[in-house]
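Accompanying notes for the structure given below.
Left out: one protein chain. Kept in place: all the others.
Order of writing sets the chain letters: A, B and C. Residues in each chain are counted from 1.
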Amino acid sequence: MNFASDNAAGVAPPILEALQRANTGFAIGYGNDDATHRVEKKFSELFEREVSVFLVPTGTGANALALAQASPPWGAVFCHSEAHIARDECGAPEFFGAGLKLVGLSGEGCKVSIDALEQALDRVAWGGPHHVTPAVLSLTQATEAGTIYQREEIAELSACARSRGVVVHMDGARFANAVQRLGISAAEATWKAGVDVLSFGATKGGAMAAEAVVYFDPKRAAGMSERRKRGGHLVSKHRFLAVQIEAFLANNLWLTLARHANRMADRLAERLSSIGLRPVWPVEANLVFVVIPQAVHEKLQAGGARYYVMQSQSLPNTVHVAAGSMLVRLVTSFSTTETDIDRFVVNAGG
Amino acid sequence: MNFASDNAAGVAPPILEALQRANTGFAIGYGNDDATHRVEKKFSELFEREVSVFLVPTGTGANALALAQASPPWGAVFCHSEAHIARDECGAPEFFGAGLKLVGLSGEGCKVSIDALEQALDRVAWGGPHHVTPAVLSLTQATEAGTIYQREEIAELSACARSRGVVVHMDGARFANAVQRLGISAAEATWKAGVDVLSFGATKGGAMAAEAVVYFDPKRAAGMSERRKRGGHLVSKHRFLAVQIEAFLANNLWLTLARHANRMADRLAERLSSIGLRPVWPVEANLVFVVIPQAVHEKLQAGGARYYVMQSQSLPNTVHVAAGSMLVRLVTSFSTTETDIDRFVVNAGG
Amino acid sequence: MNFASDNAAGVAPPILEALQRANTGFAIGYGNDDATHRVEKKFSELFEREVSVFLVPTGTGANALALAQASPPWGAVFCHSEAHIARDECGAPEFFGAGLKLVGLSGEGCKVSIDALEQALDRVAWGGPHHVTPAVLSLTQATEAGTIYQREEIAELSACARSRGVVVHMDGARFANAVQRLGISAAEATWKAGVDVLSFGATKGGAMAAEAVVYFDPKRAAGMSERRKRGGHLVSKHRFLAVQIEAFLANNLWLTLARHANRMADRLAERLSSIGLRPVWPVEANLVFVVIPQAVHEKLQAGGARYYVMQSQSLPNTVHVAAGSMLVRLVTSFSTTETDIDRFVVNAGG
Partner (left out) sequence: MNFASDNAAGVAPPILEALQRANTGFAIGYGNDDATHRVEKKFSELFEREVSVFLVPTGTGANALALAQASPPWGAVFCHSEAHIARDECGAPEFFGAGLKLVGLSGEGCKVSIDALEQALDRVAWGGPHHVTPAVLSLTQATEAGTIYQREEIAELSACARSRGVVVHMDGARFANAVQRLGISAAEATWKAGVDVLSFGATKGGAMAAEAVVYFDPKRAAGMSERRKRGGHLVSKHRFLAVQIEAFLANNLWLTLARHANRMADRLAERLSSIGLRPVWPVEANLVFVVIPQAVHEKLQAGGARYYVMQSQSLPNTVHVAAGSMLVRLVTSFSTTETDIDRFVVNAGG
């Protein structure tokens, strides 16, 4: 009954097998190996255009490098005020970006609202020498609330950003969950809707430690190679990074794994609703947030359930976390079982 | 009729005279001269304890150095969301602080409210490896809205900060205006109320280009000497920086100049009120904010008046900037004359 | 016949098996799992004292974090002028260290000489506000030249550094090769000889992507947790990082693998010497440098041999790379075979 995080899961078997298969003979290091070249080609196929790809071992590394690359040190990076990059990376974007500034925007369910974005961009005091310059809009897909941006929402936000020269970044730590749910192509979910650069997540989805920064316009990637190296994110035995992603993409494994995780979240949401614990936000990816009484929390903990208690300022107006209650986050993954869910709900109910 | 900024004013004559007097013979550079030593002593007298002082040519330099010194790169600096350090320094604190994070707090009249501070500090997710660590509370005295923190307010905010190990910084670009209005000693307005480090402003008050970072506990200043140098803020012909401050402090010139500026702001506020243009915030320093109709704006511009149109999210609930109106900022200084004010009001009215 | 780098090798089988065994059930992320705790304990045993350990996926990450932690931004880090941190990390130490300065020292065979260190430290102009402050001495063990520092040499260099308040860092990307050859304990090779912090390498020795920063005085590690996270080097599925190191240390695998690599280097050196290609430096780890004529190079390339042509300013006086010749680096690893070596030498000779 571990719902703490999708990174509490292990490695999807086909990925572990790929690691083993890759362990034969010598391969030149630092990304000049065949597996890396195959992955680069695979990404171009997946996104239906020539892309530029940089593999790194962590999601924080992927995001921080992508943002630092897209923004000058005096740039403003707009994101939801509860985004992972703003809350949970200990200032990595500011560090890699030589002191860039994150500007938190509001929006229910951790989705940046178009109103919030427009209002922020229309503020008089941007640029000049005195004020930071709008540089990047970063959208988390799926969001920290387990909601997803619809294609039209991405397009609308991107258009607003791009009309002011603002680059669009997508933090896709849970990109697979979002694309699976949207039922559209990876291209439609990104550059066709205006995304310039994507942090493509594989770790949460089933890899061991592998993420990719994908540039839909390779010209935007100038300098990334140096940034990755000096950030310590150029892995030496690079084939073992590459084959993780290769196996993740092969036969649409990434979507298959995401489908399972999403389905488990749906099941969890339904079961919890049936005992009166209705998710506070629409369950669109692999995260379920519910408000539970302290007594239920204690019972669950005693039963061995693992999850985090959270706080959020972007709850719907209709939801209040009363004293004696708490907002909890339940995360499913490729390895969550129906049994886990059913046991959890039994513990929570009854 | 220049109300654009107090830095549109020139240099107070006693300060210019001090510069001339200092221009005799040789003096060792970089702060090892007699004038600098005299200023250091003078500050210790003024603040009634041994202080450590670092002179720099700009207010942005003073603030950014002080914040970088007080916060680790993974620190959070709490300030009002419309503070100068957050809005008008092009990310200088983030740059000097190697990517520290400013956290904007709300509060009417650009004053951080104790509620906002407590709420922010009580958020679950600070520190650990994942989240930035609360490091500094920065209070602007007087504020960008021309309001001032009362001694008790400083004490309350400082106590809250210090109880969590958070250092208290005061951005005193208009410290003179505040102290003059408060009618308390410089010591009472700072360390006796819990302030750890002060950016003591002289430029806006009448100097040419001179500010001081004052540490009330010299032990807190470790490394500042190196930071100042490598920030390019160690002035070589240092005596000319020192004598500006010396003259500013001598015979309470700083308070005399501030008294004039404050009085001019009062007069401006009264006259404007008398023609129906009531300041939106209490006029407590040398800034007056009023909402004026477009027609009045055009008349004033035509008459040669100079001031800035502003935006603010911290207006009182009762104030609305209707379409066709605008919020304008009027700044007085040591060199503002009654004639200027009266002409301005005549232009604005009738 | 791949002698390009020890990172062209794959993963030692026991380490890959450990990864598979670890892939069961859930484990809390970010280093709070059991495997990580076991590794921390194991390191304390290995080094015969309580140490503080931070696992990261890359050697550049380990070095850059360790140096940034040990030096203020205005610090000088002394190292050999051809050290990996100075030449091959694209400025990672300067980036992580917010602009610290590497000071290259001379010494034959890429070993910092005590004379060079003393002379550098005795220069008048260190510290003050104007000059950077000596902060760290970084020794690479084994060096880029495949030489190693004897225990007494480490002790002498460390004593010199420590007497001036300079912290001693060891870049141990090939620490295993050095310790195996020295035939002393890990403790004797480090803190007992004056080393404060070690980048303990596992990747080059046989892991997939795993390094450890080891503090012999845990108090020196304050802030490392935040630095690692904001550098993007806190791996989420952390158990898979931990078990690599665990398997590397178990049953002295690290020394067994190093012994093989070192033995292969010895064999290569002997065989090459026997055909007149005598290594330019003593072969003390798993690197062999020889000067070969262009014709031999072409034959080797044609035969499929892989290695790098290098340049060095720290060759012995007696060695010259004549026109038409080149200095080449041959690296052995745990997976180098005698057959590889014999084929290479046959290609190079006859």
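We take it that contacts are C-beta pairs under 8 Å (C-beta built on N, C-alpha and C of every residue); 3 or more make two chains touch, one makes a residue touch a chain.
Small disclaimer: the values here were computed from a predicted structure and weren't measured.
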Residue of B:R38, B:R151, B:R164 or B:R230 touching the missing chain in the full complex = B:R230
From the list C:F3, C:Y30, C:W74 or C:F200, which touches the chain that is not on show?
-> C:W74
In subunit C, positions touching the absent partner = 73-74, 87-91, 94-102, 123-125, 129-132, 309-311
Against the chain that's been left off, what residues of subunit B make contact? List them.
-> 2, 4-5, 7-11, 13, 16, 19-20, 22-30, 56-62, 64-65, 89-92, 95-96, 203-204, 208-209, 226, 229-237, 240-241, 306, 335
Which parts of subunit A are in contact with the chain that was left out?
-> 30, 72-74, 98-99, 128-130, 133, 223, 225-230, 234
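Following the convention adopted for this analysis, only the chains that are shown with their structure count from here on.
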Top chain pair, ranked by number of contacting C-beta pairs = A-C
Chain whose averaged C-alpha position falls nearest the assembly-wide average = A
Separation of the C-alpha centres, subunit B versus subunit C, in whole Å, is 50
Can you check how far apart subunit A and subunit B are, centre to centre, with Cα atoms defining each centre and the answer in Å?
-> 41
For subunit A, residues contacting two or more additional chains = 89-91, 95-96
